[in-house]
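Every protein chain of the complex appears in place save one, which is left out.
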Amino acid sequence: MGPFSRLGKVLTGEAGQTRTAQRTPSVSRASASEKRLTLELRHITKQFPGVLACDDVNLTVSEGETVALLGENGAGKTTLMNILYGLYTPTSGEVLVDDVPIVMESPSDAIAAGIGMVHQHFMLVPVFTVSENVVLGDEPTEVAGWIDQKTARDRVRTISARYGLEVDPDTYVEDLPVGSQQRVEIIKALSRDANFVIFDEPTSVLTPSEVEGFFKIVEGLKADGKGIVFISHKLGEALEIADRIVIMRRGKTVAEVVPKDVTEEKLAELMVGRPVDLVVDKSESKPLEVVLLVDNLSVLDDRGQLAVNGMSFDVRAGEIVGIAGVQGNGQTELVESLTGLQPSMSGTVYLGGEDVTTKSPRAIHKMDVAHVPEDRQRSGLVLPFTITENIVLDSYYESPISRGVQMNWSEASDRAERLVEEYDVRTPGINVLVSTLSGGNQQKVIVAREFDRDVTLVIASQPTRGIDVGSIEYIHSRIIEERDAGAAVLIVSSELDEIKALSDRILVMYEGRIAGEFDGSASTTEIGLAMLGGAGEAEAS
Amino acid sequence: MKPESDTAIYEGEGKRVTPAERRATIVGVILIVLAVFVFWVFALGSEAGVQSTFKLSLPQARFEDLAWTVNSRWLGFIVSGILAFLGGMVLRRSHVKWTNLALAIGLILVAFAFLTWAASGKSFSLVGMLRATVVLSVPVTLGALTGLMCERVGVINIAIEGQLLTAAFVGTIVGSAWGIWAGLVGAVLTGALLGAVLAVLAIRFRIDQIIAGVVINIFALGLTSFLARRVLSEATHLNSPGRFSPTKIPFLGDIPVLGPMFFNHNMFIYVTFILVIGLHFGLFYTRWGLRSRSVGEHPEAADTVGINVYRVRYRNVILGGMIAGFGGAFLTLAQVSRFEENMTAGIGFIGLAAMIFGRWMPLGVFGAGLVFGFARALQQKLGILGTPIPSEFLSMIPYIVTIIVVAGVVGKARPPAADGQPYIKD
Partner (left out) sequence: MSSDGDWGDQGYSAWYARVSGVGSSLAQAMIVPVLAVLTALIIGAVIIALTDVDTLPLWGSDPAEAFRLTMDGIFNAFKALFLGSLGSPRAISETLFAATPLILAGLAVAVGFQAGLFNIGVNGQMLIGGMAALWVGFSLDLPAIVLIPLALAAAIVGGAFWAGIAGLLKAKTGAHEVITTIMLNFIALFLVDYLLKSSIYQAPGRNDPISRPANVAAQFPRLLGDHRLQIGFLVALAAVAFVWWLMYRTTMGFEFRAVGFNPDGGRYAGMSVAWVYVSVMAVSGALAGLAGANQILGLEPYRGISNFSGNIGFDAIALALLGRSHPVGVLFAGLLFGALKAGGREMQGAAGIPIDLVLVLQALIIVMIAAPELVRAIYRIKTPEQEAGTTMSTGWGS
């Protein structure tokens, strides 16, 4: 910070906004061995209306150490980290750096205390360049707040070079692949002299080989004396990277283990609270006739770019085809096009031999296609509606739910009662708003609605994203039941584990094309290579 | 009841073309239709051999009697030909990028052909018209800048209309009582106050921002009308504030055409120019701009780097209100020098359209303001020429243009990503 930038701050009346406390001297830059700082969360409790997200949680991490925080979705990990980063205020408990309690009222306090965070959903402004994102909130300025672009670029380049985080400072973030965006996030944290870096589910958006690259970065940071908190629900990764593993369940820390003492099975049991079968039970598939045939399909995304680029594949009755791939490679557009929600640019889609390319979503639905959309809250449900209303959301116009122009609400209630029972939806009643249900139960409502007829084709996108293990197991078993009953099933998921557990055949999608086809028993390495577009072109820009 | 197949209404015809190509088709067809229209109505509608005279200087200008005379019918033919050519080019879709440029050139030509037709056999002060365009663009531009200030930080401001109206009212009263400069200050502070009200409702109480804006508009209309009737009707001396007089900028003001258009006005117009340029550079090159835009695009990201989202929003919405206050002062302290009930007549909403048209960029907004200013100037000046078009239809022009703009015929712009979304922390 030069004198001009200080002047700029004073001129724009922002002096002190970003520096509410003095920075902790960066130990890493001086000498890593002199003194190792410790970051400690002590007796943290966070009460949301109706939910106790964190219940007396304790956690410590020292510089030069990697701690994995493991837990199911909804166990309270992210809440805890948001407290640590000053985004939430805890109901009780405190955060200490080197045994000194610090006031955490906003992220600037966390930044000042040397804490950096790489969020699960990147905190990057898509329409800004890399360097603008990195300096945001801590801008090098000349007179009158004019941003010193050169210094900004240099800041990015310095950190890039130091940690091997290659990225061009002048590219717009929205034009970067996900892996590079994550690097920008890391650079952003490091440029603020973070001594502790928190990674929230960092690998969920990466391909298997990108994960390896990411682990190298983490090793580098650790070697440089940074303290790392690695939040995940993936057991293998925690075992691989962590020095210590802390396990959370329902807002409490239930165990702290060292990787060499545990197995994946043991970790899963600690995480869920009961023994978990990590393998899905399913018999050999018996594929019959082709149900879905996709021929040279191309689809544009919202920005007019080719998202699906000439895909051809088929799905047969009695088999599960899984589409693997990092999110954002055209899966969303593919599914929307297959279900009639988005027009295609070229190509044809056949359903049971009939050309359905230009059919409406309703017409396709009527051909006994079940669609479990990727975002249940945004597109699968109407949250302020009751369970009953959501159960009839796509059949309200048909007899017996409708009688001419009128709704037959008693019939609708009967159906809802039956499905709630049949699909094990945990709810006080059918007239409860779905918004009050847990994620797993919401997803079960959708699955119940979609599967409650003779389905010929199931299209399920991210069917178990963000829900508890019990519901995951349940939904997986329902999907396999549908297959065994003779339906063709197309699963789209960015969780490779899920794809591998369910699929009889695996297609890998990369930049709108099929980058590889495997049978259900292919290895993660093989598939991972295809997820990068085949020959390891990780950085196609 | 509902058609069985939704495709007709839902998916449209252009199923297998890119949106840009589809737009090119629409624009191409529009241009061809305009070509035919110009040929039929403006060219054949002007008598053969009759000329239109455009005066290019104001009566007491240094270079007097600059004028340009054209054959009305032939100009129509030429414009029609160019339009047909442009339309054909656009329809070929070979250069989709140039669609907007072709449309812009086409519309300017149509406007010119229209003026030629309207002025055929007569003399028409073109420079007077262009000058009026600039003057009339000012309130629209200021309204649009207000909207831009707010929306760039993610707050939709539909209350611009009410802010302009109330500021115009306060400017009148304070200006009448203590002089026009006091009136100006009063108006700007009023704008700031209403900006603060909007900010509190939208940020603190998280009322839907559109409803909050509508409420402020209703309140402003009700209160100013109530006070105008109850107070101004009795104390008429409070409704004659006087006005700011024009100051010609030396040298620049004497340039033919451009001088009277841009450099011979009152202070409001110059300040508007400065605001447009200042905000443009401020928004895209300074710390303030970077932070403001980050709050409008991705407030969580801004929050995580220690930017106080609420503070930035409050500040910009209030600053925006001050710009609207300035615009309100322009109405009563520069244009008409008295307050009338509901005198804004939708300028604030047209400003919103100009903001969208100008793609949330100050320079673009000014360009859009000029388009609307031109439409209103046309309506005013054509009355003098006495065209066969009923005045009501001329009055509709700005509103129809607004609809066309928001319908995206000029292409869709991307609003700030967090526009209209309250930021909820913890």
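By written order: A and B. Residues from 1 in each chain.
By our rule, a residue touches a chain if its C-beta (ideal position, glycine included) is under 8 Å from a C-beta of that chain, and two chains touch if they have at least 3 such contacts.
Source: prediction; values computed, not measured.
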Which one, A:157, A:266 or A:362, makes contact with the chain that was left out? A:362
Taking the entire complex into account, which one of B:44, B:177, B:214 or B:255 touches the absent chain? B:214
Could you list which residues of chain A touch the chain missing from the display? 49-50, 302, 339, 341-343, 360-362, 365, 371, 373, 378-385, 389, 393-394, 396-397, 402, 405-407, 433
What chain B residues would touch the chain not displayed? 1-3, 6, 9-12, 156, 158, 201, 205-212, 214-216, 218-219, 221-223, 225-227, 229-231, 234-235, 345-346, 349, 352-353, 356, 390, 392-393, 395-396, 399-400, 402-403, 406-409, 412-417, 419-422, 424
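The working rule: only the chains that are shown with their structure count from here on.
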Find the geometric centre of each of chain A and chain B from their Cα atoms only, then give the gap between the two centres in Å, rounded to an integer. 43
Could you pull out which chain A residues touch chain B in their complex? 8, 12, 14, 17-18, 85, 87-89, 106-108, 111, 117, 119, 121-128, 132-133, 136-139, 141, 144-147, 188, 192, 300, 304, 343-346, 358-360, 362-363, 405
Contacts from chain B onto chain A in the complex sit at residues 1, 5-7, 10-11, 15-16, 18-20, 285-288, 290-291, 293-294, 297-298, 300-308, 414, 417, 425-426
